[in-house]
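Dropping a structure here in structure tokens format, bear with me for questions.
All protein chains but one are shown at their positions in the complex.
Labels run A, B and C following the written order; every chain starts at residue 1.
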Amino acid sequence: MKGGRRAMKPFRVLCPTGHLSFTPLEKGSFLLACGYGPDAIAADAGSCDMGPRPLGADEHVSLEAWQRHDLEVMLLQSRRLGIPMIVGSASDTGTDRGVDQFVALVRDIAKEHRLPPFRLAAIYSEVPVEELKRRLLRRERIEGLCGRPDAGLSILERTDRAVAVMDAEPMRQALAAGADVIIAGRSSDCAIFAAPLLHAGHDPANSYFLGKLMECASFCAEPYMAKESVMGWIDEGAVYVRAMHPDQRCTPLSVASHAMYERPNPYFEHVAGGCVDMTDCVYEQVDDKTTRVRGARFVTSPTYRMKIEGAGFVGHRRIAIVGIRDPDTIRLIDQAVAWARDKVAERFGPDGNSYRLHYHLYGRDGIMGPMEPRPVAAPQELCVVVESVSRDPQVAFEACALGSRNLFYARLPALKGTAGAAAMMSDEILIGEPGYEWTLNHVVMVSGPGDLVRTRHHRIADGAAWGIAR
Amino acid sequence: MTTLKDLASTIRSKNAGVDLITFDIIFRDRDAFVRVRDSAVITPARVADMFRVPPADITDFVVFEPARAIKFTIRRKVPSGSPGERDVFGSQQYPPLFEIRIPD
Amino acid sequence: MKLVELASTIRSKNAGVDHITFDIICRERHNFERVRDSGVLNRASVARLFGIEEARVTDFVVFEPAQAIKFTIRRLRPSGCKGETDMFGSQQYAPLFDVEIP
Partner (left out) sequence: MKPIRIITPTGHLGTTPLEKGSFERGCAQRPDYIIADSGSADIGPYPLGADRPASSEVWQRHDLEAMLVAARKLGIPMIIGSASDTGTNRGVDQYVRLIKEIAAQHKLAPFKLAAVYSEVPVSDLIHRVQAGETIAGLNGRPTADLALLKRTDRVVAVMGVEPIRAVLRDGADVIIAGRSGDCAIFAAPILNAGGGEADAYFCGKAMECASFCGEPFMGKETILGRVDSEGVFLTAMHPAQRCTPASVASHAMYERLNPFREYVPGGFLDMSRCRYEQVDEKTTRVTGQTFVADAETWIKLEGAGKVAERALFILGIRDPYTIANLDRAIDWTKGKLAERFGPVGGTYDVFYHDYGRGAVMGEMEPTPAKSPLEVGIVVEVTCDDAARAEVICHIAAKNLFYARLPDVKGTAGTAAIMSDEVLHARPAYEWTLNHIIKAKDQSEFFSTRFETIHA
């Protein structure tokens, strides 16, 4: 921190939930934390954890009632305290629809509570697939992450929707322009917290690192609790995190354990403009509920690269559930499945043509599949979940029905039961949600964050106007 | 005979983005951590073998002192949530680690 | 010897909506006689095996033409009720495999 401001109280960021609206945030520890004088309230509202469908279909998975609940609790306190509120990855996926939906909710809540006028910045980061195609035509590279090949035209053709993942810079600029509330599209989790810290004059290393520690709220504290508030600040070149729930503590172990949570490597966190290096971090307990960490470094990237997430529709899904208790059928299940697959192939050609069939063998390796170190050769009971996928819903239905009912009719040598080699839980073909795939987990080179990100400023005054009219 | 489950306080797996599953083995007890770490029983080759993936699919393997943890990450064969998914959050992939024997 | 080694078919299936019927068929005449004459299978023993009251075993017949023993039990719940796991009653026979026949 700069010398001239040392006497000041450090800038405090409050995080009430690790995934806004996935389940409602806990008001108790949040209101308690608001009493400690936070300088900003920030929360992440999105995740890739729910699979590719929400992005591909552009739907939210959280209930709107819970989204409204969390935004309302946060907005009322931020306006009461006169501090900024920042929400990233709006409405689970951070598409333009998600940003617009959250902006509309904030407007509604402001109107309902007749809040005095405030300034809202909506930051969009959805990338039209056409834009990515243009880049490809310009011979720009769309580089695959995690061992994925670079994206070509065919993968873009399979993509229905894509978002760019912003770092803190667009949010910092919005704060600098005077925004009181920020609703951002897809953002790096840590960037949502780093933005107000950077705006307050802190360095990127500690700002991003603190964001990384705080983004899942109380997950960095112990004992385990789901959605409790935590407070973080930077002072004297170190970051501090403090649990706000009366029964929770932030300890070196709990904070370090969280620093590595849901990430491939505990030492590096990549954002668009660079990378936080945590290799030399030192964790210390400073009081009962607070842990201090020093030693984070920031390595600025020579090029500015933004991550792109994309998802596309794969097909309609149908599901059937079959139980098997016969030890011979269980022993010969691979043959039974092959028999059923052949019956489907007789009608629609080989798997992969117009359909795909998946057999989930619960009891053997239904959870781990080929990664199962010791698949059970002969469990007492098997549950076979037959899942079909096809772009044609009728083909999906028939493939699933043939692929499951033929387990019942499979002709296996040495089978003692001839009335049906399987137990239908109920003779129905269930309609699953449509299937999507993650098509893009890639990066593109940009001239700066403004290349793919657009900000729109609003003045939210409906509530006040309505209040005055009364 | 001591197994990893006797010594670790947390053994978990979870998605790390859409293409990876990451595994955390965390020790509350410092001696237990040191014992497992120094035994060198848990190695990239060992976990690749256990989960039947080519060694190149172990993208990260780190002994993480601050959390008293061993952490490694495996590249998924198919991205999370694709049709045919077995474990959309990657949260039940850890149990085979329980039975790893740790020498005295 | 286990029943599974002597019988050629062991199966179960709905008999209407309220019953599941079990058929144990031996292709070899001497196996059938051995199972039949052992007396191991009877109303009481199958009720015990499936953990049900004997009164639920509605029929128990030695069926010579098919070299078979057939019995029928009244289902604990009619077929296809909520909570059903075996709509056709077609996977209820497996425990018969391990019945020891002297």
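Assume a residue touches a chain if its C-beta (ideal position, glycine included) is under 8 Å from a C-beta of that chain, and two chains touch if they have at least 3 such contacts.
Quick caveat: nothing in here was measured; it's all calculated off a predicted structure.
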Omitted chain's touching partners, listed by label: A, B, C
Chain not shown: contacting residue from A:D277, A:D365 or A:D462: A:D365
Contact residue for the chain not shown (choose from A:I319, A:L357 or A:I460): A:I319
Which of B:F33, B:F72 or B:Y94 contacts the chain that the document leaves out: B:Y94
Considering the entire assembly, which residues of chain C contact the chain that has been omitted? 9, 13-19, 21, 23, 25, 27, 49-52, 58-59, 61, 63, 65-68, 70, 72, 74, 76, 78-88, 91-92, 94-95
For chain A, residues in touch with the removed chain: 50-51, 61, 224, 226, 319, 321, 323-325, 343, 347, 360, 362-368, 374, 376, 379-383, 385, 394, 397-398, 401-402, 405-406, 409, 411, 415, 418-419, 423, 425-428, 430-433
List the residues of chain B that touch the chain left out of this view. 5, 8-14, 81, 85-89, 91-95, 98
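FYI, only the chains that are shown with their structure count from here on.
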Roughly how many whole angstrom separate the Cα centroids of chain A and chain B? 22
For the pair chain B and chain C, the C-alpha centroid-to-centroid distance in angstrom is 47
With centres defined as the mean C-alpha position, give me the chain A-chain C separation in Å. 53
What positions in chain C touch 2 or more of the other chains? none
Sites on chain C touched by chain A in the complex: 4, 7-13, 23, 80, 84-88, 90-94, 97
Mind listing the chain A positions that touch chain B in their complex? 48-53, 145-148, 252-253, 256-257, 259-267, 281-283, 309, 314-315, 317, 356, 358, 360, 366-374, 387, 389, 435-438, 441
Per the touch rule, the chain B residues reaching chain A in their complex are 10, 14-20, 22, 24, 26, 28, 50-53, 57, 59-60, 62, 64, 66-69, 71, 73-75, 77, 79-89, 92-93, 96
